[in-house]
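Only one protein chain is missing; all other protein chains are in place.
Chain naming follows the written order as A and B, and within any one chain the residues start at number 1.
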Amino acid sequence: MSADQVAFLVLAPISVGAGIAMLLQRNAVHAALLLVVNLVTVGIFYLMLAAPFLFAVQIIVYAGAIMVLFLFVIMLLGVDRAEPLEEPIRFQRTAAVLLGVGILAELVTAVRAGVGFRALGPAAFAETGADTAALARALFRSYVLPFEATSVLLIVAAVAAMVLARRRPAPATAEPEGVVDAEEAAPEEVGA
Amino acid sequence: MDLLDWALLLGRVAVVFAGLLVTVMLLIWMERKVIADMQTRMGPMRAGPRGVLITLADGIKLFFKEGIVPAEADRPVYLIAPVIAMLPAFLAFAVIPFGTSVTLFGREVPFQLADPSIGILWVLAMASLGVYGIVLAGWSSGSNYPLLGAVRSSAQIISYEIGMSLALVAVLMYSGSLRLSEIVEAQARVWNVIPQFPAFVVYLIAGLAETNRPPFDLPEAESELVAGFHTEYSGIRFALFYLGEYVNTVTVASVAVTLFLGGWRGPAPDVLPWVWPLLWFLAKVLAVVYGYVWVRATLPRIRFDRLMAFGWKVLIPFGLVWVLLTGAIVVLPDVYGRGPVVAGAAVVFGALVLASVAAPLLRPRPAAEVGR
Partner (left out) sequence: MIRLPLVLLFSAALFSIGVYGVLARRNAVMVLMAIELMLNAVNVNLVGFSQLWRDLAGQVFALFVIAVAAAEVGIGLAIVLLIYRNRETIDLSEVSLLKW
């Protein structure tokens, strides 16, 4: 058994366990932390699957930015109080379990049926050093248009998030207080 | 990999870890001495010669102090937060080449723990994980001031991380590699600090914010937040935060040295060829850290909204423009040849200088200024 396999067999249960624990966690901050554990382990899988650049992106974007955003909002809203887990809609939980298990079963079957992905056998992927450069070439030659579209999407999303979350100055006040950005508004909200 | 290789690897990890700790110890002493000197005080004098052991004494004192866990605290997160705060700084240091290599037991042992192909990105990744320790400490303390510090710091660190990554992107575009050893190699003739000076400045400023050093220490501003995110911490856990902050400073300075100041390169005599790079590296790191201490002794803390405004409205646009320019510098000569590009750049630069001279002359002066 190679080092990769050992690492996988150790990390996969941790990752799945963190995911399950996240679901059963009432406290939103704890759930977010468990998700971070999950994301980091997935990042390590990328490393083992010959995608070191994606590992870096996973840590920087997911663990470093997206999850901090989650934590920020959770702390800002003060919704870190324990949330009751019982369901208002009858059978929702049962249905969720059934559907989830159903999908798992379906996927497992699909994997077992094996759609010919053993054809190539163990593939020795490109040398990791050249990998990032090769990825860049693929990204900026074959996929330039989607790349640009994504950048537009990101800008639109950033502007939209700012516009949505912005506090409009109250119309009645004689003196508009101007643009109050989220950071400035944060302390008042937490203190309240 | 046989047993000897593993042993050497372990030995390297241990030596780097210990070396980092000793450096931090000396660094804290140096910071106190330098600041004392700038304020015409003496600073710590009692522990050891000229007080050099003061950090050790502080550490021992903190170790034996009672560690208090507030009743309102979220216990598991509260206990683990200091470790999380310290870990990324150590991990980021793993990819820094702090010397050439030495031959031990017939094996070549490089002075670098690992040289992954994603070099710089590893440093960035670890820097982006650094925010967790602070955020979690602030939240889990179950008290208002730490929470405010945590919210501030998450906003601050995420914002300045963008500026920092822009500076790094410019350097890696210029060097043409992500590998830190190759970036050092690329600086054999000219250190990056000369062609990449704007990126250097952006990096140093963003580094101040990333390490929560004054004047950007808003997450722990004592005049507003008691002690910010670590208000509720005491004893050994507080010591871990303190340690983490300084390890972080060393790491940020080491990255600055590696990327901009030629890494371990420097003139060296022919005796003991592996010692000099180490000394050069240490000297450069100390120089950068001295700069940080100087800034701390000189500048007052800035207001939080100004900090954010500076990050988003000045640092990031500036960094973006510099990345664009670097791209042009790297690519255009290959496409059009060196001559036309230099000529074009000269024309653009001249036009900019002319415009900046002419603009104030053409603009009507405001009334208040005329009266003066």
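The definition used in the following text is that a residue touches a chain if its C-beta (ideal position, glycine included) is under 8 Å from a C-beta of that chain, and two chains touch if they have at least 3 such contacts.
From a predicted model like this one, the values you see are computed outputs, not experimental measurements.
Shown chains touched by the missing chain in the whole complex: A.
In the full complex, the hidden chain is touched by chain A at residues 2, 4-5, 8, 12, 15-16, 19-20, 22-23, 28, 31-32, 35, 38-39, 42, 45-46, 48-51, 53-54, 57-58, 61-62, 65-66, 69-70, 73-74, 76-77, 79, 83, 87-89, 92-93, 95-97, 99-101, 103-104, 107-108, 111-112, 114, 117-118, 120, 122-123, 125-126, 134-135, 138-139, 142-143, 146-147, 150, 153-154, 156-158, 160-162, 164-165.
Definition applied: only the chains that are shown with their structure count from here on.
Rounded to whole angstrom units, the spacing between the C-alpha centres of chain A and chain B is 27. Residues 27, 29-30, 33, 36, 52-53, 55-57, 59-60, 63-65, 68-69, 71-72, 75-76, 80, 128-129, 131-132, 181-184, 186-187, 190-191 of chain A touch chain B in their complex. Interface residues of chain B, counted against chain A in their complex, comprise 74, 77, 116-118, 121-122, 124-125, 127-129, 131-132, 135-136, 139-140, 144, 147-148, 150-152, 154-155, 158, 161, 165, 178-179, 304-305, 308.
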